[in-house]
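For this view, one protein chain was removed and the others were kept in their places.
The chains carry the letters A and B, assigned in the order they are written, with residues numbered from 1 in each.
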Amino acid sequence: MPRLTRDRRHGVRFSLNGHPVSVEAEARLSLSDLLRHVVGATGTHVGCEHGVCGACTVEIDGAPARACLVLAGQVEGMSIRTVEGLEPEPGRLSVLQEAFRAHHGLQCGFCTPGILMTLDSLFRRRPDAGEDEIRDHLSGHLCRCTGYAPIMRAALAARDVLMREERHA
Amino acid sequence: MKPAPFDFLRAETLPEALDSLAEAGDEGRVIAGGQSFVPMLAMRLARPAVLVDIMGIAELRGLDRGRGALRVGAGVRQAELASWPDLAETLPLVAAALPYVGHVQTRSRGTVCGSLAHADPSAELPLCLIALGGEVHLRSRKGRRSISAQDFFLGMMATAVAPGEMIEAVSFPLKKKGEGYAFREIARRHGDYAVVACAAVATTTGVRLAVGGVADTPQMRPMPLPGSVDLDDALNDFAWALNSREDLHATARYRRELVRQLGRATIEEAVRCRD
Partner (left out) sequence: MTANPPASGWTGRSVARVEDAALLTGRGRYMDDLPIAAGTLHAAILRSPHAHAIIRRIDTAKALALPGVTCVLTAEDVCRLSRAMTVGVKADVEAWPIAVERVRYVGEPVAVIVAIDRYVAEDAADLIEVDYETLPAVVDPRAAAEAGAPVLHPSLGGNVINERLFRYGDPEAAFAAAPRRVAVTIDYPRNSGTPIETYGVVAAYDPSDDSYDVTANFQGPFSIHAVVARALNVPGNRMRLRTPLDSGGSFGIKQGVFPYMILLALAARVANRPVKWIEDRLEHLAASVSATNRVTTLAAAVEADGRITALDWDQLEDCGAHLRAPEPATLYRMHGNMTGAYAIRNVAIRNRVVLTNKTPTGLNRGFGGPQMYFALERLMQRIAIELGLDPLDVIRRNLVPAGSFPYRTATGALLDSGDYQAAMARAVLDGGLADLLERQRKARAEGRLYGIGYTAAVEPSVSNMGYITAVLSPAARRKAGPKNGAQATATIGIDPLGAVTVKVASVPQGQGHRTVLAQVVADVLGLKLDAVRVIADVDTGRDAWSIASGNYSSRFAPAVAGAAKLAADRIAEKLKRVAAGQLNVPAEEVELADGRARARANPDNAVSFARVAAAAHWAPGTLPDDVDQTIRETVFWTPEQLIAPDDEDAVNSSLCHGFIFDYCGVEVDRVTGAVRIDRYVTMHDCGRILHPGMVEGQVTGGFAHAVGAALLEEYAYGPDGSFLSGTLADYLIPTVMEVPEPVILHYESPSPFTPLGAKGVGEGNCMSTPVCLANAVADACGFDEVTLPLVPARIADRLAGEERPSREAPAKAAGAEARPGERKLTGEGSAVVAASRQAVWDMLLDPKTLEAVIPGAHGVRKISPTHFLADVTLGVGPVKGRYRAEIELSDLQEPEAVTLSGGTDGALGFGRGSGRITLTEEAPGQTTVRYVYEAAIGGKVASVGGRLLDGAARVVIGQFFKSLAAHAGGKPASAGLLARLRTLLARRQ
């Protein structure tokens, strides 16, 4: 049984956006701190550290989850996707990202990566998600800039494009 | 807002977990999904010396449909229960309540048993367990014991789990023919802890109402059927007997009124849903 004692850092191995990562961290580190300050992936933001605001949302094994509510000790073997993994290639935005730009679905952009990860995970599982389902998923995120209406518009527009692409595929 | 230091033990078998908990005693704590517990660690409200991660124990990850009950292992996440194909048919009350448990982003990691262990008086799953008359299965190095929902919740965040002991599973009694169920909740915002939550179970002979968010633990009472002249009085008596809490979000009087009104609506719906 692995014992991650408090007195030192321990090896943590996981997959980040499809690439293997192996780092050393104290067991008590949050996944958000691990990603940002140990790995250097600062796209995942921290807004409350108590699981309410949703800014730190990442995908863990395909499902959206709060990175601030996961301890480094729990991360071993996880498959994690973050906002840094959404671009199909550097400089080209995904359908979801493009929809947010087209519909002004962001202002300061701080809550945006978390919202993108929730929607990315939703649309991967349910490309035909209805408006109520999208709204229910977004209710786990706080945004202080947009008033949410532009975010809903962006999400619906992205879904429509993704559904069309799915049908053509 | 960072947790105090602790030793983190990733148990791979149940005996390993039980030995670790026995050794740690009062200073040990199980971590499963961590969705309620990690914030308490981060705020340093809780500072256990030892955390025992049980999510690597395969035998705790199962959902077993047994005689008359669904046994949910301590490692089963809320989202896994929600997507269990037979849920709506066999546990309609739990199916109705699960969407109110936190948000998609917390149900993906939070476990069913973790919510019970946390014993928040406003939480939905403890309320369902009380309403259905379920059982919690505890395990320690010394052995197993099962305890009724009524005896499990002792108070605000206080349960019958002893030092060195952990929840192994929980059993939710399955729907019986002729029964009806309903769940309703009022919260300040979608996904918030309930100001008042009601769960009703209508059987062939009567109806019982369980109420969360009002007293220190979810409480249940048998109720007269709708149409009875006694229902208003019975709801009113129940509302008062809960000795409601007051907080920023609701007055005691408001909670009592919601018990009366929401309670009635929940009972009526449960009775309507009987098949």
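Simple rule for what comes next: contacts are C-beta pairs under 8 Å (C-beta built on N, C-alpha and C of every residue); 3 or more make two chains touch, one makes a residue touch a chain.
In this text, all values refer to a predicted model and were calculated from it rather than measured experimentally.
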Contact residue for the chain not shown (choose from B:Leu63, B:Ile147, B:Leu225 or B:Ala241): B:Ala241
Where the missing chain touches chain B, by residue: 1-5, 29, 37, 40, 43-48, 118-122, 155-159, 186, 188-193, 195, 216, 233, 236-237, 239-241, 243-254, 256-258, 261
Chain A, residues in touch with the chain not shown (by the definition above): 26, 28-29, 36, 41-50, 52-53, 55, 82-84, 86-87, 93, 97, 100-102, 104, 106-113, 116, 135, 138-152
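Throughout what follows, only the chains that are shown with their structure count from here on.
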Length of the line joining the C-alpha centres of chain A and chain B, rounded to whole Å: 28
Touch list for chain B against partner chain A, complex: 1-13, 16, 20, 31, 34-35, 38-39, 41-43, 51, 53, 55, 79, 99, 102-106, 108-109, 189-191
List of chain A residues in touch with chain B within their complex: 1-7, 26-28, 30, 33, 49-51, 54, 57, 60, 63-66, 68-71, 73-74, 76, 118, 122, 136-137, 139-140
